[in-house]
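One structure below.
The complex is shown incomplete by one protein chain, all other protein chains being positioned as in the whole.
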Amino acid sequence: MTSLDTNEVITARKAYYAGLAGEADKGRSVWFPIAVLALLLALPALQFTGNYNYLIHLVLFTASYVVMASGWNILGGFAGYISLGHNVFFAIGGYFAGMIFARYGISTIILAPLAGLVAAVFGYVIGLITLRVRGPSFIISSLALVMIFKILFDNWDFVGGSNGLSLPANDLPVQWAKLPYYYAFVVMAAFTVWASYRIRHSKFGLGLRAISKDEIKSESAGINTRFYKVLAFAISAFFVGMAGAVWGEYLTYIRPNIFLIILVSVNMVLMCILGGKGTVAGPVIGAILLVVFNEFFVATLGASEINIFATGMIMMLCLMFFPLGIVGTLARLKKLPRILNWD
Amino acid sequence: MEKLLEVSSLTAGYGDGPAILDGAHLSVEPGKIHCIIGPNGAGKSTLLKAICGMLKIRKGDVKFKGQSLKGLRPDQVLRKGICFVPQERALFPKMTVRENLRMGGFSLADKSGLEKRIDEIEERFPILRERRDQHAGTMSGGQQQTLAMARTLIIKPDIVMLDEPSLGLAPKIVAEMFDIMRLMAGEGITILLVEQNALTGLKNADWGVVLDLGRTLFEGPADEVLSDPRIQELYLGGKKAA
């Protein structure tokens, strides 16, 4: 007969549970994101020394992507529900603010939070319906949603149908014309990243991460998974909607082809995967990379077909070799620089 | 007595994940019923999967008739004569009963005797003949389990491994399943089964194996396992179980 020691088993069980609890908290460098923000706020001063409109545009563009990607990340990264239809909220925000701006002249920058709320309400309602399914079903339903909204907006005469509407440009001198939007996006980006940090470290965020790991277990552990998911959907729609609001005025027009093409939502997904889905810093890094890639391809290759090809290729390679993204991979290898550890 | 199957200090896991089994051992004698018990997540199913070639053996060895099974694929292990019926759904729900039996002989190189063999098996399990054109998924749990066990007989295996054959079945049906197992053992087919209900399993078995945290804690004649006070306390739900 083999030996059997009750104590040995009990000790082993304890060690097993301790292993699961694992991973102590690490220190964070708060100064780094604050320094970056300060730098960005000061950046437009360069305009006094020459024409840096292109640089301003790039930062603005990146900041808007940060808002969208971080917003998407709350649902797709934290809760693990991949949506390919988040440009619907980009459109809702853009059209809501754009229409009011066109009719009553209220700046979309002021309207942005309200537009975000409208998008959040839509997100909440849509989430109530679509979050009943998960995995591939959810992804496909989000795709169907974009198709439906595209047709509706294309045929809704009140908002200009497929031609959309043009919006008045502001009358600031060229050198300063981009600045209102620049500051709006930089501030929104900072707010989104901060909010996403707070959410990740809250009880709510913990619940979302539990859902992404194993929804059935989380439910039996007493988490109100349905409410959590739907709330995550609404919050994530809020940020994306806010970005959409200002985007229309910056471009001076709103049109289904700008907001509702699939590439917009693909970019949100791609940024998060590149940078690291479910992390706070990931979407930011992903946004920077995407803008750099985009500029590179537009500059060297021009044609949009090649751009589509390259975007798809990068996405595939990342998914295959880097599914955790830059932040996720470095964190797993325990090589994540302190300045990027925002989680 | 010569061992038919011998597992020694086995380490195995899923993909490149952590080792789920670490130090599992087991020996199987021909023509007997062997029952593995242990709490949820102990690694019982993992052990069977490692034996049948679904998981890579990282350390240790599995020897069948003196030959190592290390590195073999499931179909190769099957051809050696070890048949595994996995937990829950072992059937093809949208195939008919007859088609399911035919799938049982998929690995046979020579298909000439197959239909005759299926007829013989239908002879022994009349319920399968009665339901031959019905979709397997529409049968009762007990009938499905009967089909899964009967299907292993097509290739005349040496060892049949069953993962929780009694799952979700009424006590009376469970008893029937054990009758079938005893019948198979009587014909010289060795049975290695995992049982969630340790008491029932051990009462019907000749040999008992206790597995927890991926290692074998105890191995011996089933009645010895049943009467060991420490095992009763840890795995059989306290003293009253005896």
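Order as written gives the chain letters A and B; numbering starts at 1 within each chain.
Note that in this section a contact is a pair of C-beta atoms (placed from the backbone, for glycine too) under 8 Å apart; a residue touches a chain by one contact, two chains touch by 3 or more.
One rule holds for everything that comes next: contacts and distances are computed from a predicted model.
Set against the options "Cell division topological specificity factor", "NADH-quinone oxidoreductase subunit E", "Branched-chain amino acid ABC transporter permease" or "Carbon monoxide dehydrogenase", the UniProt name belonging to the omitted chain is "Branched-chain amino acid ABC transporter permease". Among A:Leu43, A:Ala195, A:Leu251 or A:Ala310, only A:Ala310 touches the chain that is left out of the view. The residue touching the chain not shown here, chosen from B:Lys94, B:Arg124 or B:Lys156, is B:Lys94.
Taking the complete complex into account, B:Met103 is the one of B:Ala19, B:Met103 or B:Ile173 that touches the chain left out. Residues of chain B that touch the chain left out of the display are 15, 52, 54, 74-75, 78-79, 83-86, 89-95, 99, 102-104, 106-107, 137. Contact residues of chain A toward the unshown chain are 82, 84, 129-130, 132-137, 139-141, 143-145, 147-148, 151, 154-155, 262, 266, 269, 273, 303-313, 315-316, 319-320, 323.
Here, only the chains that are shown with their structure count from here on.
Separation between the centroids of chain A and chain B, computed from CA atoms only, is 49 Å.
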